[in-house]
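Below: the structure, in structure tokens.
Here the complex is missing one protein chain, while the rest keep their positions.
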Amino acid sequence: MNSTRERASRPRVDWYVACVSKALNSGPIRSVIDGTPLVLFRSEDGTPGALLDRCPHRNAPLSRGSVEKGELQCEYHGWRFDTGGRCMHAAGILPEKIVRACHATSFAIREQQGFIWVASLPDTQPSQDPFRFSYIGSPGYSTDIEVLDADGSVHAVAENALDVPHTMYLHGGFFRQTGGRRIEREVEIRNYGSRVEAEYFGEERPAGLAGLILAPGGGTVRHVDQFILPSVTMVDYWLGEKTHVNVTVALTPVQEFRTRLYAVVSFRLPIPTFLVKPFLRRLFLRIFRQDADVLACQSENIRLFGEERFTTTEADTLGPEIARLLKSAETESEVKTAQAPVVKRTKIVL
Amino acid sequence: MNSTRERASRPRVDWYVACVSKALNSGPIRSVIDGTPLVLFRSEDGTPGALLDRCPHRNAPLSRGSVEKGELQCEYHGWRFDTGGRCMHAAGILPEKIVRACHATSFAIREQQGFIWVASLPDTQPSQDPFRFSYIGSPGYSTDIEVLDADGSVHAVAENALDVPHTMYLHGGFFRQTGGRRIEREVEIRNYGSRVEAEYFGEERPAGLAGLILAPGGGTVRHVDQFILPSVTMVDYWLGEKTHVNVTVALTPVQEFRTRLYAVVSFRLPIPTFLVKPFLRRLFLRIFRQDADVLACQSENIRLFGEERFTTTEADTLGPEIARLLKSAETESEVKTAQAPVVKRTKIVL
Partner (left out) sequence: MNSTRERASRPRVDWYVACVSKALNSGPIRSVIDGTPLVLFRSEDGTPGALLDRCPHRNAPLSRGSVEKGELQCEYHGWRFDTGGRCMHAAGILPEKIVRACHATSFAIREQQGFIWVASLPDTQPSQDPFRFSYIGSPGYSTDIEVLDADGSVHAVAENALDVPHTMYLHGGFFRQTGGRRIEREVEIRNYGSRVEAEYFGEERPAGLAGLILAPGGGTVRHVDQFILPSVTMVDYWLGEKTHVNVTVALTPVQEFRTRLYAVVSFRLPIPTFLVKPFLRRLFLRIFRQDADVLACQSENIRLFGEERFTTTEADTLGPEIARLLKSAETESEVKTAQAPVVKRTKIVL
């Protein structure tokens, strides 16, 4: 990790999920964001703190230490820090000899909806609040959370999560078997600057097992896919009045080719959810496994060839848009959200 | 792998064995040549094809896909290619939207004598045919094929395969024990530009077990070693009228320090070959194991020290000649075969 390089390529400070709340008791635990190792722990009143996982004294990882009365103590020389990084004790010297260089580098932190979000740069507060998941706690919705890892960049994982055509091939057994018929669908792509969405028109109830459960009565689907800076993907399916599935994934860049997915799956169904939940979870994880496998192979190939060399068609509805958004987030100091989107219509053949 | 760099260091396109025919049913299989991953598969009529193992769409390895009716289908988005690399289907778009950038990079390919040869550069046909093995199918000859890997460069493996003095030490139990006597042998080295050979004069029947079997009646040996560009080694032993052993190895550079050996061992013996074949095969593989071990250690040392630093003597008959041939193949656009060789005579003490 070269922190200078990382910062240069991501000048905009933003929030990323560092862990789920319940994974952090008193701490400490290590969480790597964009190549930077952080240590997370809680003060006595439960407030979380995030410090660079490197003791300022001799650079031992603080995550190997222990939390005593809400202070994080390094295992090597017992230096202690509060959640703001302030050095409270340094072995062998009197408290009054503690100077600024004894303090640990700290990161802004927020706990919200069961997730701990951390700023991507130290000593800086992102200008906006962390992303809020839409359906956590919403009446009538059942929500599941999965933490998953994929060996791919944020772009590759986000494109994969929002890509329609691959579902017919990679997940052929589950989705969108058209039985050889060629069906053209209209797609509207709406780019708001800080987020982009694609809406698919005229989609029928998905074929296969998934379709039978999600919409036993059939009907037309409303299907919208979104990518929201810095790194959230959202897929919405509405089937008539009763069924709504929302899969929102907050993506945390871990390393260049490693992304952690904090997936929130929310749904409202015409049948009791407990009947289908175990089945849907297994389906979701099997589909994810197929995606993770192809992402790992794609990443390995890109590493091997030294670069990406993609050929993009109009069926790649959101991939290039996501790339542009990520690029603007890296190069512009502030990405604004437009009132009215830039709208593009295209066709996709399924 | 940086394909630009690789090309710069090997401007001359040539044929290398990618696999044995029988290892390729319909495919696909991956074969790495000179750091470049290729995918091999067969069309419906059995014609083999070799493409860069990277889908032009999202760079997934095509070798993870499947062959359907002689077309290779990418597992990710189902793009399909024929053996020439032409894109026959791209998910989500109509066939008329397929453009040149959708086609896969293809490599010239030839199937011959049970081997599949592939050109070292894409979109180019080598000016000459692939090497032909001399004794495959020859009357009176028995032939065995072995596919082996060694952790050494093509030069190191070729020098090892054609080097005489090491046999007394590394393979001491099998070959050329002179029992302390110093025997000087004449060697004639004949360099034809694209190949080089060394003939050893006055050699006696090899001592040890191998000798007893190869020439039970004793007699003078004719022994010629050859290296043929781009990377074939050949060892011939004739013992009187009846015995002839020819070991021809087509070397495929896999990575800088990894070479795959396609060894064709042909022999004509005064006794029924089935009597000795299992024994000779075991002997051959044991000798190879000793060579592979020392080559791996030599490569590891060269990597560790950052460079080769060789001291060459006149007993290194072919090693420096092979290095020169390989160098000329890398730097000259065409290496010509001379009518009359450059001849050098030297002595080797055994």
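First chain written, first letter: the chains are A and B, and each begins at residue 1.
FYI, a residue touches a chain if its C-beta (ideal position, glycine included) is under 8 Å from a C-beta of that chain, and two chains touch if they have at least 3 such contacts.
The model shown is predicted, which means the values in this text are computed figures rather than measured ones.
Visitor: For the chain not shown, which residue from B:Leu52, B:Val164 or B:Val232 touches it across the whole complex?
Guide: Reading the full complex, the residue touching the unseen chain is B:Val164.
Visitor: Pick out which of A:Glu75, A:Asp293 or A:Glu314 touches the chain that's been left out of the picture.
Guide: That would be A:Glu75, which touches the missing chain.
Visitor: Tell me where the left-out chain touches subunit A, residue by residue.
Guide: 1-3, 37, 53-54, 56-61, 64, 73-78, 90-94, 97, 101-102
Visitor: Can you list where subunit B touches the absent chain?
Guide: 159, 163-166, 168-170, 182, 294, 297-298, 300-302, 304-306, 308-316, 348-350
Convention: only the chains that are shown with their structure count from here on.
Visitor: Roughly how far is subunit A from subunit B, centre to centre by C-alpha average, rounded to an integer in Å?
Guide: Chain centres of subunit A and subunit B, defined by C-alpha means, are spaced 48 Å apart.
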